[in-house]
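One protein chain is absent from this view; the other protein chains keep their places.
Naming follows writing order (A and B), and every chain is counted from residue 1.
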Amino acid sequence: MEKKLYHCAAYYPELWDETFIRSDIEHMKKIGINCVRMAEFAWHFMEPEQDKIDVSFFVRVADILYENGIDSIICTPTPTPPIWITHDHPERLIVTNKGEHYIHGGRQHVCSNDAFVRERSYIIVEALAKAFANHPGVIAWQIDNEMKANNCMCQSCRRLWHKWLKDRYGTIEDLNEKWGTEVWSQAYNSFDQVVQPFVNREAHNPSLLTEYTRFSRQTLNEYAFAQADIIRKYSTAPITHDIYSGFHIDSEGLFNYLDFTSMNGYTGDDGFNKWLFDFDFYRGIRSDGRFFVTETSPNYAGAILGVGRPHRDGFLEIEALASYASGGFGFSYWHFKQHRCGSELPHGSLLSAWNKPTTGYFQAQKVEKMRKTVEKAFLSTTHEKPQIAITYSEMAREFYETEPILEGKSYFDHMFNLHNCMQNAGLNKDLLPEGAPLDDYKLLFTPFLPYVSDDFLNKAIDFVKNGGTWLIGPMTGSRGEYHTVNTDCCLGKIEQTAGVSVELYHPFSGTGAYLEAFGISAPAFLHGGALRATDSRSLGRISGGLSEGYSFLTEKSMGKGKVVLLSVMPNMFEQAGRELITRLIDHYAIGAGVSNRYRASNGTAVICRSGEGEFKRVITVINGTDREGWYELDDDAISLFSGAVCPKGICKLAPFGYDVLVVKK
Amino acid sequence: MEKKLYHCAAYYPELWDETFIRSDIEHMKKIGINCVRMAEFAWHFMEPEQDKIDVSFFVRVADILYENGIDSIICTPTPTPPIWITHDHPERLIVTNKGEHYIHGGRQHVCSNDAFVRERSYIIVEALAKAFANHPGVIAWQIDNEMKANNCMCQSCRRLWHKWLKDRYGTIEDLNEKWGTEVWSQAYNSFDQVVQPFVNREAHNPSLLTEYTRFSRQTLNEYAFAQADIIRKYSTAPITHDIYSGFHIDSEGLFNYLDFTSMNGYTGDDGFNKWLFDFDFYRGIRSDGRFFVTETSPNYAGAILGVGRPHRDGFLEIEALASYASGGFGFSYWHFKQHRCGSELPHGSLLSAWNKPTTGYFQAQKVEKMRKTVEKAFLSTTHEKPQIAITYSEMAREFYETEPILEGKSYFDHMFNLHNCMQNAGLNKDLLPEGAPLDDYKLLFTPFLPYVSDDFLNKAIDFVKNGGTWLIGPMTGSRGEYHTVNTDCCLGKIEQTAGVSVELYHPFSGTGAYLEAFGISAPAFLHGGALRATDSRSLGRISGGLSEGYSFLTEKSMGKGKVVLLSVMPNMFEQAGRELITRLIDHYAIGAGVSNRYRASNGTAVICRSGEGEFKRVITVINGTDREGWYELDDDAISLFSGAVCPKGICKLAPFGYDVLVVKK
Partner (left out) sequence: MEKKLYHCAAYYPELWDETFIRSDIEHMKKIGINCVRMAEFAWHFMEPEQDKIDVSFFVRVADILYENGIDSIICTPTPTPPIWITHDHPERLIVTNKGEHYIHGGRQHVCSNDAFVRERSYIIVEALAKAFANHPGVIAWQIDNEMKANNCMCQSCRRLWHKWLKDRYGTIEDLNEKWGTEVWSQAYNSFDQVVQPFVNREAHNPSLLTEYTRFSRQTLNEYAFAQADIIRKYSTAPITHDIYSGFHIDSEGLFNYLDFTSMNGYTGDDGFNKWLFDFDFYRGIRSDGRFFVTETSPNYAGAILGVGRPHRDGFLEIEALASYASGGFGFSYWHFKQHRCGSELPHGSLLSAWNKPTTGYFQAQKVEKMRKTVEKAFLSTTHEKPQIAITYSEMAREFYETEPILEGKSYFDHMFNLHNCMQNAGLNKDLLPEGAPLDDYKLLFTPFLPYVSDDFLNKAIDFVKNGGTWLIGPMTGSRGEYHTVNTDCCLGKIEQTAGVSVELYHPFSGTGAYLEAFGISAPAFLHGGALRATDSRSLGRISGGLSEGYSFLTEKSMGKGKVVLLSVMPNMFEQAGRELITRLIDHYAIGAGVSNRYRASNGTAVICRSGEGEFKRVITVINGTDREGWYELDDDAISLFSGAVCPKGICKLAPFGYDVLVVKK
């Protein structure tokens, strides 16, 4: 696929008179769109009545596009089942944890665990796969749209849930033991008695809640995998899914079964760092260093229940540039032409419903100009592999959904805050899912990971023995697989691994405790452990509060590397807390020999690519703020945009300004 | 009816021992009550068991009242169906969009689209109509109480909904085309598949939502019309309904079928302008310049879930005076005597449940004194017909309920804000429903009207050709009848009418755009269009933001008049925005030759009446604020209250002070 940087838009020709296709293509060419996404919501159009299937329209559109030099990504239409699937069949609808069900009139209102829904989904996917089997314009497939694990409570889910539990536990006694159901007399005598966690006056057992989430995530992925299997029978084009990072889903499992990673993102002008976070995560999932931005608005998001603020002039360019520089090989708008109807009618687009260019049209033309300028340099290089990995676990996020003990913030909030600290410290990093290999990293940071599997632990220990530094963060190891508390010691195997004994474990906020290390004293917050260094060296001391004098930071040598435990979190919402975290990570990044770092003003991203070709290095600099910024060059470089030579040293960057600088070999 | 200004109270004699009637009447006389409203919640009292009907009690009470010089308004008791209607019949209850149903124990808990409910309603109405057929004391009828279009989701509504759609669209293909249901594969194969818009995870199609609202409004009116038809078989007394302006209902359709307009209003001391808004609207609905205030509290509103603050001494007088001066021919309290039980037991009243005068009693006596002072002057004059009309569309309000894109404010909020600007500018105006004739106006202002029907457009064009000035406001014309977006051009026929082309259309808030006209520069907000004046003259320019340099204000001559388009709204929540709007309206009011204007301090209302009799003009001045105010007289006048001569020029008015000044011929 990567002969070009894709510049793409979602296209719904089925909603318009066919005569528009020619003029639409003219507009695409004027903007520079070289690929479209199609068909994701068109199930009724393809199969208005059961078994009356005809997908030829989309083949015809893809033909015309291809003739005009525009590729296609074909999407399966399963998010929007036609009325004949649900009319008179309420049992196929998703049931919420309040016992309410969704209905026809939105999308993704049916339960993908329902047998009929699955059967009909696979039939329409197969029809589409057959029709596009060898189409030369089809560069990729997309499964469904922004899937989410719904924790559906329907009767189909109930039956599958009981089967899933039986397969997983074997005996009900084993489930009772692992979940600790004697608490509050919740024990079950058979699998078919196990409740679905509908909303209750009292909180459910966390084992039940977390396991139901696992069940929902796994069965959703099975549905996606089955679609991929069908497509693969007919087509060799790679398969993806357009994930939205706010939804609950096992994206690690999903993308490792599919062929490449894609993401949708919608932020305002203040959201540049959120993009960087997402790029660092979606790039890393499959360890292939690439991803596709499947959706973003060319100007503003919107639906009848709310419309966003338009981006300022030029913001779209820095979104696209940051994406391409960070490993994105495609950047796609939602959507080409404004809907004339339906709940998303006020959403931003390139063309208006009356076929006039919008504010987004002109912004996208600027993007295209930028894209052309950088394409050659970017295609001949790849994003420089980070030497720092932060464990970002979607399963950890689910644990904190079950047990929201992060003081009003989410797992994402805290991880985003940490990512920002590291971003500002000029560190190039990946956000790694738990299953990813650690081979090429030097420093691994694993905070807030309640359950540490043996697989993960062993991989991390191997990483350390081979010379890596593993910085274990607070709460990591504090829960078991089934969302219970350890009974041997507070943090399970983490304690022995880190060479510590947790003497006290409790919430630190409001206790007056301070964390002292590196000459900094920062207030403590969240749950944490007061340590005794048994087989390690203490590097930080708790002062004040209920754990006065204990350690919160230890270091232990292991093989060629080090295990460091930060057992209490400095409050990152205060300056001293951010400083302590930054110093700590900095210290171990230096110690671990991390080399790819940069210096720049806060909010200015420096993204480096390198490769075998003409350029030694391609340095993208972007100021994501409305204040003037700066960055420092280590070598003289040439701006791809101005052609000017930038001598090494400090360079200024205007608010929301950017540049791409190449260092020749 | 208009031989007097009515001073009235709601009366529930059925709740008390009959012996109280005589003493109640004594109190009424002491206060000056000359009319009562009766029977609206007494269905069980009249028909405790099905078909066991006896309404003679109310006839007897009306007789006694009449003997004592007190008229009656008889209300149909349909808001409160007895237990035998719903016991064991849950299918007759209203179902909400969350699938919950109401139950016996409140009021208006049954669906007026249910066949049995309708049948029994009409039977009891007929019994009442017969009994009061020729009663000399009955001056009017009231249908039900504060009706609201419930968007009920019951099975009766489901059946009627499908029938309503079939009657309206003919074929399902037509519905699918008009609603654009291919979006998200929502298309229907038959009418009986069309869902009712229960709450869903995703927003419903706006066409579905807006049409369901139309359906609910229309069928509710049918129910009211049927009641009116029955009454008319027996009685010639005029029929009304007591509307509450906060509820959803097609009041234009309703009151044009009934015989006069009535409204209920409850505000605190800070709500004087809300009264003026309501008077300007309810006076105009039937183009007869009159209305009745059917309910307001003599001191404070209240129910067990909350009690309002008592009005300050004298506030009730200015409510009543403003009402009478503005075209109100009746002013009625809710209610005469405090309930001893039920959910409204803490509500303010004239008499307490233990038969003592309340704070409201003494206030009402002051009202009576005022009423007597002004009655002769008011009866010999009528409210001066405004020359400015503002289109106030209840259907527009429904569009914005479906699609709330007014940045956290409601349609009412924005219209109220505009009304206040015009109030402060001293402009006498009507708030006109879409169907009202425009013959007698000089300036028509139509902002925020998403769907402009051909009927309305043609009427407005005729108005312009005959010399009127039509000031079209932002968003007007931006949606079609079925809540879709236009596909020919942004604002449909408005563009040609105004002689413009909308080049860009987008949200303006937060984009840094300013609107420049009349030497004022005001921040833009809400959605709006950037114009190119094709067949018109630009009078205002957008500076900054994404539409820099385009026009937002154009003027075009047509026939003897002008079409003006204000395509982007200045932010009325900031001073510069209010100034720009005020200047704009002022400019066109002057240009259109609007003559009935006044000068007064902000918050001081000047309400003029004139007629054929003794007085050239009767000028009511009311300071609705707690600050000293002033007004300017064009002629010498005499105060009806003090008898003093007020020479022309500036006069002061105390906080919450008032006066009525007559200019003799």
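The rule is simple: a contact is a pair of C-beta atoms (placed from the backbone, for glycine too) under 8 Å apart; a residue touches a chain by one contact, two chains touch by 3 or more.
Source: prediction; values computed, not measured.
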Residue of A:18, A:67 or A:182 in touch with the missing chain, whole complex considered: A:182
Per the touch definition above, residue among B:82, B:386, B:523 or B:577 touching the missing chain: B:82
Residue in contact with the excluded chain [from A:86, A:205, A:227 or A:625]: A:205
Those residues of chain B which, in the complete complex, touch the missing chain: 12, 14-15, 41-45, 48-49, 77, 80-84, 87, 94, 100, 102-109, 299-300, 303-310, 312-313, 338-346, 348, 352-356, 358-359
Interface with the unshown chain - residue positions in chain A: 98-99, 179-189, 193, 195, 197-208, 402-405, 482-490, 503-507, 509-512, 527, 546-547
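Going forward, only the chains that are shown with their structure count from here on.
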Chain centre separation in whole Å, for chain B relative to chain A (CA means): 50
